[in-house]
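Down below is the structure, laid out as structure tokens.
As you look at this complex, bear in mind that one protein chain is not there, while each of the others sits in place.
Think of it as A and B in the order they're written, each chain with its own count starting at 1.
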Amino acid sequence: MTQAPHIIARSRVWSIPGGVHPEQHKAESNQSAIEPVPLPSELWLPLSMHIGSPAIPVVKVGDTVCKGDLIARSQSGISASIHAPTSGRVVAIEDHVYAHESGFKQPAICIESDGLDIWRQQKPWHNWREQSVEDIVARIHDGGITGMGGASFPTDVKYRNKHAPIHTLLVNAAECEPYITADDRLIRERAEDILHGAAICRHLLGARTILIGIEDNKPEAISAFEVAAKRLGLDITLAVVPTKYPSGGEKQLIQLTTGLEVPKGGLPSDIGLVCQNVGTLYQIYRTVVFDEPLISRVTTITGQAIERPGNYEALIGTSIETLLNHAGAHLKKADRVIMGGPMMGFALPDITAPLVKATNCLLAPTKKEIPPPIIDNPCIRCGMCEQACPAGLLPQQLHWASKNRLLDEAELHSIDDCIECGACAYVCPSRIPLVQYFRYAKGEIKQERADQLASDRARVRFENRQARLDREKAEKEQRRKARAEAAAKALAEKQAKEGSNEEPKEDPIKAALERAAAKRDAKNTTTETQNPEQLKDIAEKAKAKFEKATQRLLDAEKEGSEMVPALRKAAGKLEEKYHSAEKAYQAAMKEQENVSP
Amino acid sequence: MLTAIITLFILAAIFGALLGFASIKFKPEGNPIIEDINNILPQTQCGQCGHPGCRPYAQAIADGEPINKCPPGGEATIQALADLLDVEPLPLDAEHGEEKGKQVAIIREAECIGCTKCIQACPVDAILGAAKQMHTVIESECTGCDLCVEPCPVDCIDIVPVQTTIRQWHKSKPLTLPEIIATDRPTQRINEEEHAA
Partner (left out) sequence: MISITSPHTVGQNSVSKVMFTLVAALVPGYACLIYIFGWGYLVNALIAVTVAVALEALILVLRKRPVGFFLKDGSIIVTALLLACALPPIVPWWLVAIGSGIAVIFAKHLFGGLGQNPFNPAMVAYALLLVSLPVLMTSRWANVDVLPSFADALTISFGHLDKGLDAFTGATPLDHYKLNIGRLTADNVLQDPIYGAFAAKGWMQINLAFLVGGLVLLALRIITWHIPVSLLASILVMSVLFGSDGDAFVPTSLHLFSGSTMLAAFFIATDPVTAATSNKGKLVYGAGIGLLIYIIRTWGNYPDATAFAVLLMNFSAPLIDHYTRPRVYGHSKAVKGFKNDG
């Protein structure tokens, strides 16, 4: 780097309404250096660990991959690619435990490590300024980079969809959640890389300013930034904000550092800002300059149930259980394992889930440290939640609306603007799980909107179909009339002649129709009914149906219908069903006899 | 006395004229309530209510039919209709079926003989296919109305419940105190809730 004149400025700081001051608990994990985690034997990479469409696998089971190889390609639109975090063999592509509150499994690729950790061929761009903006954005996209602060939004989108000219790159180094120190340690140890990443982003955005928003509880990180900026000769502006939760929320940090608000329903880019977490900037640097896709991340592992709390650099896809054990977790002591911080994180239903791109913290607190929730009192409308809300909402009104499922009322009180930071629930003297109420109401609203759209579509389709049927009927009628007229004419002309009138052939399909209703019931044979009475009933029905079907088949054969093969097949199936139903009934009878001698 | 009577008559005449004028001048076009009712109905067009589609049932409700004949809409629809029409919500009429949650039809394509019967039966044109060609359901358009099952000669259509995806999943409503107390007792309802949670 050339020694250019540089300025490290301190910028004015505005304030946000509300906010809370939970205990920091940062000292437990920010004392030791970031420690790499040994290579695990197996890595599970969920195909959808980002916001947007899931990635599509480009490998098959049995393929060998090198470290950094693309294993699942992003779809078009908002999506992110996934890369092999180490070299090895693809051993499975199937549903696997996923870090989500629902506990649902998600499709994932499993890579068995060969222990060699061999990189694919890399094309470093040490002089990235020579590359075009498009190429750099494409590399960020291909690198599968998503926001590392917790939301996991594909990063390249921010550089492609610019609504307004961007004047400032806002670096989010606030890290306001208690316990989490991943960004803090990353800044202390790799501030130069982060600023390098910031320089790349500023270049991509054509922005003037790099504004760093950081809480005043991280003095070491602040000086690390200053030293790094001096060494790089980079102009930065530091906005040191007072420690208050949730100052690190994107919208809140923007308000704190610029005094501006992201308009309702808008994006930071609408007011000329792009906000980027320090972890993301670091990854952008590694990806753009060294051609390393996003395959590892720094995660804080902390809580009193952890023997060696600290920050660990682990490969994406490592089992969370492995990580916890590496950090010396006493899982029996832990009341729960939280992914994310204690304010916005969620308790993992299954700790064998893999580490994902968004995992910035794994918190294993003891019961004493974070007690289990207690029964909530009724709301006394004390208004403390309103004083704490950073978005200017009225949480107690939202609570009433959500509790009684008054979705219109909730929308009237702008529930969509709730950032789910949990400040309201933190101060609530009644200990009402407010955030859960709001997430419930938001989910219901989303569901209701989707249902309404679907039902509107169904109505339109129904009405269009109705119109079409009416039209066809009218046309048919017209044709019939025309034919009748023509026939009458012909009849008049050739009165002497007589034509044989064939009897209308019976429609074999119609013949098959009649037993369809009965058939539907036959499905029940495979369901859970165990009562011999029911089984008998089912067997009898199946028999009747089979006989009926046989009859239809014979009829169809007699007529020489083209449907014979299909009907034969169906009859065969029904016979099978009948036999199996009969068998099940017999078995049940026998069992019953055995049970009650 | 006489003055009072005359005054009252005059007043009655004036107000009567006003009301008469208003009833002509502000006469509503058509019957908008039918549209409102139709908007609430789930548009499955399943006919379980005994009417050929949702709109006819909306018409029937406007004409005074009970509001509890729509199994796909279930309690939520009944509640919404009750709110709209300002009547007491009734429990779902079991005669017309049970509330089952969202469903979708799936054709076991290997078994389909291409008869087009189901295509003709589908009220929302959500089945694709041609004669002697395999048919398939456009799942995003299927209302799960069940009407295609009956006509299928080879019984290759299944109605399956729609699976909640991870993106649709959301937190359930927190239990309130009476419900939490009730969990001390092993009742049916709470056990169900636990399963749901």
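Quick note on the criterion: a contact is a pair of C-beta atoms (placed from the backbone, for glycine too) under 8 Å apart; a residue touches a chain by one contact, two chains touch by 3 or more.
This one's a predicted model, so the numbers in the text were calculated from it and none came from an experiment.
For the chain that does not appear, the touching partners among the shown chains are A, B. Of A:61, A:151, A:331 or A:375, it is A:375 that touches the chain left out of the display. Contact with the chain that does not appear here is found for just one residue of A:22, A:68, A:88 or A:144, A:22. Between the chain not shown and the residues A:95, A:216 or A:417, the one that touches is A:417.
If you put the hidden chain back, the residue from A:206, A:429 or A:572 that touches it is A:429. Of the options A:85, A:178 or A:354, the residue whose C-beta touches the omitted chain is A:178.
Residues of chain A that touch the chain left out of the display are 20, 22-23, 178, 251, 255, 261-266, 336, 338, 340, 342-347, 363, 365, 370, 372-375, 377-384, 386-387, 390-394, 396-397, 408, 411-414, 417, 420, 422, 425-431, 433, 435-436, 439. With the whole complex as reference, residues 171-172, 174-175, 177-178, 180-181, 183, 197 of chain B touch the missing chain.
The working rule: only the chains that are shown with their structure count from here on.
Put simply, chain A touches chain B in their complex at residues 48, 98, 100-102, 104, 106, 375-376, 378, 402-403, 405, 432-433, 436-437, 439-440, 442-444, 446-447, 450-451, 454-459, 461-466, 509, 511-513, 516-517, 519-520, 522-523, 563, 566-567, 569-570, 573. If you check the complex, the residues on chain B that touch chain A are 38, 41-45, 53-55, 111, 113, 115, 117, 123-126, 140-141, 143, 149-155, 158, 164-166, 168-174, 176-177, 180.
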